[in-house]
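For reference, the structure discussed in these notes is given below.
Removed: one protein chain of the complex. Kept in place: all other protein chains.
This part shows chain A:
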Amino acid sequence: MEKKTLFDKIWDAHVIKSIPEGPDVFFIDKHFIHEVTSPVAFLNLEKRGNKVMFPERTVATPDHNVPTIDQDKTIKDQLSRMQVEKLRENCKKHGIDLHDLGTDHHGIVHVIGPELGITQPGMTIVCGDSHTSTHGAFGTIAFGIGTSEVEMVLATQCIMQAKPKKMRITVDGTLGKGVSSKDIILYIISQISASGGTGYFIEYAGSAIRSLSMEARMTICNMSIEMGARGGLIAPDETTFNYLEGKDFAPKGKDWDAAIAKWRALKTDEGAAFDLEYHYDAVDIEPMITYGTNPGMGVKVKDSIPTTEGMKESVKKSYIKSLDYMGFKPGEAMKGKKIDYVFVGSCTNGRIEDLRTVAEFVKGKKKADNITAWIVPGSREVEKKAIEEGLVQILEDAGFKLRQPGCSACLAMNDDKIPSGKYAVSTSNRNFEGRQGPGSRTLLASPLTVAAVAITGEITDPRDLIEEPVLEV
């Protein structure tokens, strides 16, 4: 029998038709939409006189441009308000489930999908957002699409896609103290570059990946796009099933047993071929931070910015331009650089485990005076848990305040903008020029590193602040 990768198995099961010398007609199980990339799709759908073919396969939530304070009031920004109102109107007209602002299930689309159990192993999932790759953590083929494709999915539940090549990234070993899944993915991207995954779909494997919680796995898959890959997935296992069991939209009773039986077969056959493979050892991974303007420009927090020695002239030009934007010079140490803002949130690291990490670290400490901190839960559910678990109290005692759910300063479409020239250490996914506001300077790091920076006010290796456990002799 032909040996197949997990990716092959899911892909092949969703191809309705293959066009010779062309793409596949690819069926989509679940379609997430939000307020920013869907209005033009609905407009064109209606212009052509089409209907939504399977409204129950689309789920909506407003997240990208929503304010993170006073969500019970009318949105002040007129354009943002219009987009959110358009989403409401479109969902109502076409019979699409909407998890609106202020409701219990509201949140960032890639946080609520898994949280509600809508995301399930073996599915194909798309959304007009490149971080749709997050859902790959459940063993799904999930990726971002453009607005034309959003219209296609609304009208026909299909898109036209050429099958990507397959890459496997294996990380074996045990992670060190203070090292998290964000560090794993920032490390991988720094190794294979911001374009090294282009044309591929990634499977993450190995004992270090297996050991991660679902939330930590989501962080890894989320940033697959930051190396250019369309998406990344992880084979489902007991961790996945335990996470999903009992979730609102997960199968129940007999259906659950049948689903589990089916999901257990979702793994790469031994000996199945990948187009490209990388292997990493967990011991080589330490707390990471970015210093430039793409996520591939990352180093260990304890290290210095790479010098231009041996760099090709064309590469050097872009490299220096990037460092100039950041106000950094080649060879400078990362540790000790003054920081102005910290942001904890986004579809990458805005989940409850991330807030727990931050709260645990800052407990009994005080935020540095030079730091403005924005902590934005990924969803209402995360917010609720943070309150119930007493995290909000701990954070407030340390000088932080929890805002309301949304994409917030990750892309600064709302008022949460880092001012021009200021430095932000952020748990989000992109350090592009102006990403967090015009002229803003972003450094990406793990929630733990961000917490350490918030306390010291400068770039800090969190391990320097973690007390060594006293060994009992």
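To be clear about the criterion, a contact is a pair of C-beta atoms (placed from the backbone, for glycine too) under 8 Å apart; a residue touches a chain by one contact, two chains touch by 3 or more; residues count from 1.
The rule we apply is simple: contacts and distances are computed from a predicted model.
**Student:** Name the omitted chain as UniProt records it, choosing among "PDR/VanB family oxidoreductase", "3-isopropylmalate dehydratase small subunit", "Glutathione import ATP-binding protein GsiA" or "ABC transporter permease".
**Tutor:** Record says "3-isopropylmalate dehydratase small subunit".
**Student:** Of the residues A:F27, A:F241 or A:W256, I need the one that contacts the missing chain.
**Tutor:** Looking across A:F27, A:F241 or A:W256, the contact with the absent chain belongs to A:F27.
**Student:** Among A:A272, A:M288 or A:M413, which residue is in contact with the omitted chain in the full complex?
**Tutor:** A:M413
**Student:** Provide the residue numbers of chain A that touch the chain removed from this figure.
**Tutor:** Looking at chain A, the ones touching the missing chain are residues 16-17, 19-23, 25, 27, 29, 36-37, 39-40, 43-44, 47-48, 50, 53-54, 64-65, 77, 79-80, 82-83, 86, 128-130, 143-149, 151-152, 155-160, 162, 164, 194-195, 198-199, 225-226, 228-230, 293-294, 296, 314-315, 317-318, 321, 411-413, 420, 430, 432-435, 438-439.
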